[in-house]
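In this view, the complex is presented without one of its protein chains, the others remaining in place.
We call the chains A, B and C, going by the order they appear; numbering starts again at 1 in every chain.
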Amino acid sequence: MTITSLEGIIAYPVTPFRPDGSGIDEQAFRRVTENLLRSHPAAIAFLGSAGESAYLTDDEWRRAAKVGVETVTGRAPVILGVSELTTAAAVSKARYAKEIGADMLMVIPVSYWKLAENEIYSHFEAIAAATDLPIMAYNNPATSGVDMQPALLVQLVSKIKTVCFVKESSGDLNRMHAIRTLSNGEIPFYNGANHLTLEALAAGASGWCTAAPNLLDDRPHALFEHMRKGRLAEARELFYQLLPILGFIVVGGLPTTVKAGLRLRGLDAGDPRPPLKPLPDAPRRELEGFLATIGVGAISA
Amino acid sequence: MTITSLEGIIAYPVTPFRPDGSGIDEQAFRRVTENLLRSHPAAIAFLGSAGESAYLTDDEWRRAAKVGVETVTGRAPVILGVSELTTAAAVSKARYAKEIGADMLMVIPVSYWKLAENEIYSHFEAIAAATDLPIMAYNNPATSGVDMQPALLVQLVSKIKTVCFVKESSGDLNRMHAIRTLSNGEIPFYNGANHLTLEALAAGASGWCTAAPNLLDDRPHALFEHMRKGRLAEARELFYQLLPILGFIVVGGLPTTVKAGLRLRGLDAGDPRPPLKPLPDAPRRELEGFLATIGVGAISA
Amino acid sequence: MTITSLEGIIAYPVTPFRPDGSGIDEQAFRRVTENLLRSHPAAIAFLGSAGESAYLTDDEWRRAAKVGVETVTGRAPVILGVSELTTAAAVSKARYAKEIGADMLMVIPVSYWKLAENEIYSHFEAIAAATDLPIMAYNNPATSGVDMQPALLVQLVSKIKTVCFVKESSGDLNRMHAIRTLSNGEIPFYNGANHLTLEALAAGASGWCTAAPNLLDDRPHALFEHMRKGRLAEARELFYQLLPILGFIVVGGLPTTVKAGLRLRGLDAGDPRPPLKPLPDAPRRELEGFLATIGVGAISA
Partner (left out) sequence: MTITSLEGIIAYPVTPFRPDGSGIDEQAFRRVTENLLRSHPAAIAFLGSAGESAYLTDDEWRRAAKVGVETVTGRAPVILGVSELTTAAAVSKARYAKEIGADMLMVIPVSYWKLAENEIYSHFEAIAAATDLPIMAYNNPATSGVDMQPALLVQLVSKIKTVCFVKESSGDLNRMHAIRTLSNGEIPFYNGANHLTLEALAAGASGWCTAAPNLLDDRPHALFEHMRKGRLAEARELFYQLLPILGFIVVGGLPTTVKAGLRLRGLDAGDPRPPLKPLPDAPRRELEGFLATIGVGAISA
């Protein structure tokens, strides 16, 4: 499947683990994926932040990637998240992604020691050289410790042939303004900050990268369609309905809150990996209330 | 003029000083005001941040307020900015505003020593008790040193009868979300962050408080109308056209940049008051280029 | 009194107001000053941050300055704080300070609109040109909204003949390192961050600018002497004894906490000026406990 354009919702599954900590719960993983495929996604992105990519062993990452690709079986483009401290590990995963038939990579550099811009550039360059898959450059300083400025993101897309998209999760809309301005509107950028989606779409984002469809089904897609068709009042109304949940999953951490919400919906996707703990009782009940208020029901088997 | 609702552009004149530093240049002040009255404002707000309120002596503030009210002569509601370190000084100005026939106050607490929330509340309460003019509570931490959280702003409006409006200039759109959510959409809030206007209007702002019409005439009004009528694509197009100037005046400081721009347009409104300096040559030429690009011309006499 | 060097404690009186808000309580002001003169100060600094300089009318400032100079009558050098938004007002106060016989100025630029470095420089230059009094350049971004970097502070002292000293209250010890390094150890710098005094003196500060002697009498002087004579263990022991109070007065705001503490010691210096409120009961009792623990008693009449 060649990705020429990409507009709408890019949906992020969580990665379910077996209760004994021994690895991926593949059956639950498939159910999570099937549920997302019903939410009108433009693409499915496995092993992103929501997918606890950083918490998997190398073997687990490869197994999850393979199961993901096989489950989707061409019903949507498949994007795989590559978030590695070393360039060597990122290159190795990029090659594997190509090998198993993924359609695209989403690459976020991760830091322990602060990275200079030319170090980040070389990281992307090496990954791009390892495969011909299109790449989405993903900025999320809060989780990765690396903050790529708009000028660097535009440079990555302009100079490295297969880097084609930008995902911006810093929550600073000025970044989107800058990307659009610096690229004369030619670089498609995607919103990764759930709680600012209404505004990011107003600012011209081509889509919304989100784990929210795990809990909200096709409501994110409906919000996107309202904005795409200029139904601003309807979009605003829907956005403020969804906002309590969108804010909740951002503040509480996606794997923790989305896995709790899936369990509330009857799909047991397990718990996040320690040191992350399951969502405590009080916020879980709060989430339950939010879901009930907007009429979210059980997930069909 | 009773203000029952307020939607659209609230336009902020700068305060011209005589070249010898001896006080207000009243003739230029009237020209600045007349120019704004042609920009389709919902109201004119004198002596705000852009009006260098904090840099005036008490006598100058009173004179400027009086000249402002007399110039407008009912052609638009007149709002006066009250930004004082002490409650006593703020109360005194509020009384004077009522006396000379202003229609509304915009109140921003200013700090040298950090203020607790109950100190801010009492400040507003004392000002409200001194006059029956409606009050807009104005949050702008970057200039005032005081950051009023949404819950406090909502409390001010809910509990103090004449505090009716909120102006949010923090640049954090989550604040607007919170104001709307906490007040069930019943408190009108206005955007004071020029560079985020498109998004603030998407989020439901009732209007835009801005000095931009000094330089952009009725273009801000046109942007507001596009958004009010759901013409999102047109709004976005216009916003990105205006953005270089909107960003420029925020970064360079409103009095400095707007006075420079007015001079470029043939209306000499003087320079900001020292220690503020006139805009240096290089950014002045940059501003000249921005104005030329979007076709801003000379101001008629 | 010519100031050629200045080492030790620079003590900051609060400014007592009459209960009806009608102006300075001169009798209490004199008692506050006498109390400080017993604490072994290297100088007395009126009308600084602790002195609520920013909250006084122009007339009050002048009256307080005059009463201060007359009370000290040469028993210590007198420093006057000049914190003004406009250069014109600062120059006017500097001239008055000279006229009434003050020995030195402490100048802090204050911002509503952000100041560029050349704007700050011109502000100091204009004040220096107005009088021959030596000037201490005072950096305190948290209260003033202006953050002068070490390179600018060193430039002010190097290029403007009467700017001789630096007071650093940012709480960032790297600033002191930089001042010392950039000036080859030749610019005397003073610590204004009470809770980091031990470390600032270790780093080579020539003295400590503090309102603490209002409550702690000559204990700050004893700490300074321990450090000056290399009695590090004794200094550390004393510092940790005083730290609860030093931290308390920083966090709670100097005018609020020091006035509360003076009242606990039997010297009624009134309350801070609204919107600032008196210290609430719970922290007042906490302060009372801290004072009792280290044996601080009543102030003699």
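Note that a residue touches a chain if its C-beta (ideal position, glycine included) is under 8 Å from a C-beta of that chain, and two chains touch if they have at least 3 such contacts.
Please read these numbers as outputs of a predicted model, since none were measured by experiment.
Remark: the absent chain touches shown chains A, C in the intact complex. Note that of A:Pro150, A:Pro220 or A:Pro255, the residue touching the chain absent from this view is A:Pro255. Touching the missing chain, out of A:Thr87, A:Thr181 or A:Gln241, is residue A:Thr87. Here the missing chain is touched by one residue of A:Gly145, A:Gly230 or A:Gly247, and it is A:Gly145. Check A:Thr15, A:Ser49, A:Ser169 or A:Thr197 against the missing chain and you find that the one touching it is A:Ser49.
Of the options A:Ala97, A:Ile120, A:Leu216 or A:Leu242, the residue whose C-beta touches the omitted chain is A:Ile120. In the full complex, chain A touches the omitted chain through residues 21, 49, 52, 54-55, 83, 85-88, 109-110, 112-116, 118-120, 122-123, 126, 142-145, 253-256, 272-277.
Counting the whole complex, the residues of chain C in touch with the unshown chain are 173-174, 177, 180-181, 185, 195-196, 198-199, 202-204, 227, 230-233, 236, 240, 243-244, 247.
Here, only the chains that are shown with their structure count from here on.
The greatest number of inter-chain C-beta pairs in contact is found between B-C.
When chain centres are set by their Cα atoms, the one at the greatest distance from chain B is A. One inter-chain figure worth recording: chain B and chain C are separated by 35 Å, centre to centre, where each centre is the mean of the chain's CA atoms. Measuring from the averaged C-alpha position of chain A to that of chain B gives a distance of 39 Å.
Centre-to-centre spacing of chain A and chain C amounts to 52 Å, using the average Cα coordinate of each chain.
Among the residues of chain C, none is found touching two or more other chains.
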